[in-house]
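Pasting a structure here, questions to come.
Left out: one protein chain. Kept in place: all the others.
This part shows chain A:
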Amino acid sequence: MSPGTPSPETQGRRTPGADLPDHPDRLWRSAEPKRAYDVVIVGGGGHGLATAYYLAKNHGITDVAVLERGWLAGGNMARNTTIIRSNYLWDESAGIYEHALKLWEGLEEDLGYPLLFSQRGVLNLAHSLQDVRDSVRRVNANRLNGVDAEWLTPEQVKEVCPIVDVSPDVRYPVLGGTYQPRAGIAKHDYVAWGFAKAAADLGVDMIEHCEVTGLDVRDGRVTGVQTTRGPIAAGKVALAAAGHSSVVAGYAGVSLPLQSHPLQALVSELLEPVHPTVVMSNAVHVYVSQAHKGELVMGAGIDAANSYRRRGAFHIIERQMSAALELFPVFARAHVLRTWGGVVDVTPDASPVVGLTPVEDLYVNCGWGTGGFKATPGVGWCYAHTVATGEPHPLNAPFSLDRFTTGKLVDEHGAAAVAH
């Protein structure tokens, strides 16, 4: 029996989650590395896969390999809390995140693959007078940039998400919140599989269990990569290695303004639908949604100390849980099913680095910190343009490496919504 066929016993009675789509056995071909490619992408996560897809689709570049040291999309793409929104403060951020959101809105059709993209809205709560001022300012900035945003009173917050405690006698009372109705969640694995399948169908090689151990640089130009599966020559090399970007870029002598930290998340057991939207709180460091299957999905802040261990400190989880319980008293009897961590690469201004490097034909996409998932299609689109043309796309031009020299930072600590 193929995996897509319901067994006779289950036909006719649908259990929660049974409307999740089934999958064919193989979505892409796991390729053997060739000796040379026009473009080698280092990192088979969401960003690497989306970049490969748009290189092939938008630019006709199909002699492309995606190298992944583990299994495809097993890093932060498998570990994030799948929140999608574009309500950042600055024009530069609105440009790239809103481009991503618009792509999300047509992505299932474009990839021909279900992504469970659900525009259930995102609430960002304010708990202090300063939070309120910053939030209202951000709503106004969003609107000027054509990004949907509303300021909600505590009563309106309660209408959108009835399980939020908006009573005034708690330690951090809810004084209101910003709301982006077009924001939401998607199923992260399906997003990765959708991009991988679509890219593979266009001729891109997916090469798993292939760790990059060196970058070949000759006369200031990258010519290939050294891997655990042998050397691979490359016309261009595009890094998309997230938490390990500093290590990989270091092989070419390129320094990046990154610090790698563990970031944790957790899920509850499956519960009936209680949480209709996504709630984030910058001040108390928690963000919660309910997955299609029914788990409450919660994220925490990063561990303060640098680490490449995919395991964070327990007191971070404790703080996250206490914050979640105060906001959602109904969670008190939920059980944690599992917790996990990933390694995120954080920049000084909480904005990414996407563009050229001092080494010719070597490109970098990193520094997305705690919020890279939402950008997946947008950055894939722009990074592919950058790699294909050798010039930054207008939407990622502000996120160049040299902004740290010019001083033209894009400070998104307020809107990044996770403690950095």
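Criterion: a contact is a pair of C-beta atoms (placed from the backbone, for glycine too) under 8 Å apart; a residue touches a chain by one contact, two chains touch by 3 or more; residues count from 1.
Here is the rule we go by: contacts and distances are computed from a predicted model.
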Identity of the absent chain, which is to be given by its UniProt protein name, from "Sarcosine oxidase subunit delta", "carbamoyl-phosphate synthase (ammonia)", "Amino acid ABC transporter ATP-binding protein, PAAT family" or "Ring-1,2-phenylacetyl-CoA epoxidase subunit PaaA": "Sarcosine oxidase subunit delta"
Selected residue (touches chain absent from view) among A:Leu144, A:Val170, A:Ala233 or A:Ala305: A:Ala305
Residue among A:Pro114, A:Pro231 or A:Pro257 that touches the chain left out of view: A:Pro257
Hidden partner chain, touching residue among A:Thr51, A:Thr178 or A:Ser246: A:Ser246
Interface with the undisplayed chain - residues on chain A: 244, 246-247, 255-260, 304-309, 313-315, 348, 404-407
